[in-house]
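What follows is a set of notes on a single structure, which appears directly below.
Apart from one protein chain that is not included, each protein chain of the complex appears where it belongs.
Moving on to subunit A:
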Amino acid sequence: MSSLQGVERSALATVRHGLSLTPEFRKGLAGTLLLAVVATLGKVIVPIAVQQTIDTGLQESGPDLAYIRTAVLLCAAAVVITALCAYLMNVRLYKASESSLATLRVRGFRHVHDLSVLTQNAERRGALVSRVTGDVDQISVFMQSGGLMIIIALGQLLVATVLMFVYSWQLALLVWLCFLPLLVALPRFQRWLSGAYTLVRERTGDMLSAVSEAVVGAAVIRAHGSEARTAQRLDVAIEANKAAQARTQKIVATVFPLTEIVAAVAVAGVVLLGVKLGIGGDITVGRLIAFLFLITLFVSPLQIATEVLNEAQNAIAGWRRILGVLDTPPDVVDPGPEGVELPRGPISVSFEDVGFAYPGGVPVLHEVSVRIPPRSRVAVVGETGSGKTTFAKLLTRLMDPASGRVTVDGEDLRTVRFSSLRERIVMVPQDGFLFDGTLAENIRFGRPSATDEEIRLALTELGLADWLEGLPDDLSTRVGQRGESMSAGERQLVALARAYLADPDLLLLDEATSAVDPATEVRLARALEGVTRGRTAVSIAHRLSTAEAADEVLVFDKGRIVQRGPHAELVREPGVYADMHASWVSARSS
């Protein structure tokens, strides 16, 4: 179930709302449509030319060559003009639709980042990505092929019908009567096809996850010798996908030729009825022949109709999904320019009766009240699920408390501008996510203006100069996708340097060194003691060595702070902390 809150809208309202967000599309739309009208008129040139040649040019007395020449030249001129209009229309349509979709994409992207971590985490990342990529592409495909085809096909049907009625209303009715059942059946065909395509999409998704498991889980498969089982799972998924694809082809192959048969029935009908009418003198040879050409104009719009209707449906679904992102209000809102700017300098934080529960879940934090004075070093400890990470997320305003409030330097966190807040308070998360690029680029993420020298200095101050020296390409060492060329511990070192370079007044470490080896961790802890002097530092600790060094330890248990004080005191009083410490010491030294 998606946590994105799309507003329920009809298809038309979806398109209208989508277009209202992208003014680029509507600009000059009238001109484009006018060009489209002229371009479609080009479709009836041939039937008219045939009719004129036969009826006026080919008399019993012999062909009127001068008349035919004039008519043909005029028609040729019309062909060139309508082609030119078609060209101009195409270019305008591409420009307008691509510009508007680029805007929509970027808006969607920004909005995803503006959503709170709660909303982001509730969605699969791949699903969020497809909202700003595949879903938008689907709209683009529709606008440039399907949408255009609808306009042209409708225009084609319209001008053909008008001309038919001009030539002979009886035959025109006959032709429509022939095609009517097909028109009526169209929505049904479209439903079949759409169902079949949905199945293909699902099967393709299944196949992709099977392949992805085989690739990502390669080591596990190899280690446990389950190649045969994996191969069998893959085969099932690949076959199911093939079967679903073949099914769509069966539907298309059935529906598509129907139009040919209906057209032939119409042609035969026109010949039969036309001959009857002709004997009565109601229709000329040229007009009758022109009818046969006009019928061909009915074929292609109907042949493509099912596919185009399907594309339209996909486009609207795509539009709904991207609007679903934009419609979801960010639940943690930046107060913007009206917000408070915090002055630089040591920072203090207060939690006042703060409570929190995840949506639809039980409370995980109860009436937490604590004041962290400026320049103090605080360690937060507790079992998994005791509320430590929630505490960190509230302190950095990744989430807002359900009750109570968090203040920094006396200001409610909710009133502080994001730009100011993110500059003053920086968190280093446990998972040191790196972007594909060089080491320097990743550290510079903390402060885009930093020079290589400043980066080097930061690493030296953190005691990581040796580590840097051991890397193959110094600061230009590539970290790989998601930093996968580095070990988990090394990624954490980069993340730490990145945050340190940002030069915050409050540094929050969420088990930020859990994956580095003990010797490095201790070295890092010592360096951090030095560099965080004069700043406020909050560490969520996995290993209790951090707690031993802190000015104050906050012990969390079942969403409450059950103990607080310096390590030396806490370790002496019986309670949660003393137990944790005993277990830590025994694991450390056996």
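Here, a contact is a pair of C-beta atoms (placed from the backbone, for glycine too) under 8 Å apart; a residue touches a chain by one contact, two chains touch by 3 or more; residues count from 1.
FYI, contacts and distances are computed from a predicted model.
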Omitted chain, identified by the protein name its UniProt record gives, among "Carbohydrate ABC transporter membrane protein 1 (CUT1 family)", "Transketolase family protein", "2-oxoisovalerate dehydrogenase subunit alpha" or "ABC-type multidrug transport system, ATPase and permease component": "ABC-type multidrug transport system, ATPase and permease component"
Absent-chain contact - pick from A:Leu41, A:Leu58 or A:Ala402: A:Leu58
Chain not shown: contacting residue from A:Leu33, A:Leu292 or A:Ala357: A:Leu292
Candidate in contact with the missing chain, chosen from A:Leu186, A:Val252 or A:Leu457: A:Val252
Hidden-chain contact residue, picked from the options A:Val106, A:Leu183, A:Val333 or A:Ala465: A:Val106
Hidden partner chain, touching residue among A:Ile316, A:Leu365, A:Val380 or A:Ala495: A:Ala495
